[in-house]
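What you see is the complex with one protein chain gone and the rest in place.
Moving on, here comes chain A:
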Amino acid sequence: MTVHLPPLAEAGVTLTELPPAARFSLRLRPANRKAAAKGLGVALPERVGGIAEGKGRRALCLGPDEWQIDAAPGDTPDLPADLPHALVEITDREITFRIEGPRAMELLSIGIARDLRRLVPGTGCRTAFDGISAVLVREGEVAFTLAVWRSFAPHVRGVLEVGLRELASGL
């Protein structure tokens, strides 16, 4: 018996793994936010989910005292030692998937319980994908990036590929 599977291109959404870029986790007291932003060359958004860009770096606010800094490969931001903070490189910790296409939201909804329509383009959040902590950024109207810890990536890719297959089959 031959099983005819429709090509994945018919799913209306593409799944790609992004090449690694430098990523840092920054923790500091909200009172030191402005001083740290000056040192980094990128503003640190105050509101959870906010994104700011500058000097080739991007800051995503994940919590009241936590930011994720994305930078070009090899870029190593540093802050003055007299400013109390914790800046940790997490480049190797995560695998980032890009999910793009008119049905991207539909594909992500198989693992994310949050109402994705309320995530404004240009903002992000940490959320749970199939029970796994994941950082989701809505890059555009129909484009998302989903970053999960490296060891979870094969599982997440598997779940998303099953979803792609289902969308392509019209299920």
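For the reader, a short list of remarks on this structure follows.
As a working rule, a contact is a pair of C-beta atoms (placed from the backbone, for glycine too) under 8 Å apart; a residue touches a chain by one contact, two chains touch by 3 or more; residues count from 1.
Throughout what follows, contacts and distances are computed from a predicted model.
Between the listed names "XRE family transcriptional regulator", "TRAP transporter large permease subunit", "Sarcosine oxidase subunit delta" or "Oxidoreductase", the UniProt record for the complex's undisplayed chain reads "Sarcosine oxidase subunit delta". Residue-wise, the contact with the chain that is not shown comes from A:128, picked out of A:18, A:128 or A:162. Across A:66, A:106 or A:166, the single residue that touches the chain missing here is A:66. Here the missing chain is touched by one residue of A:9, A:88 or A:113, and it is A:113. The chain that is not drawn here is touched, among residues A:8, A:21, A:35 or A:48, by A:48. Seen from chain A, the chain kept out of the figure touches residues 47-49, 62-64, 66, 113-114, 118, 125-128, 131, 133-134.
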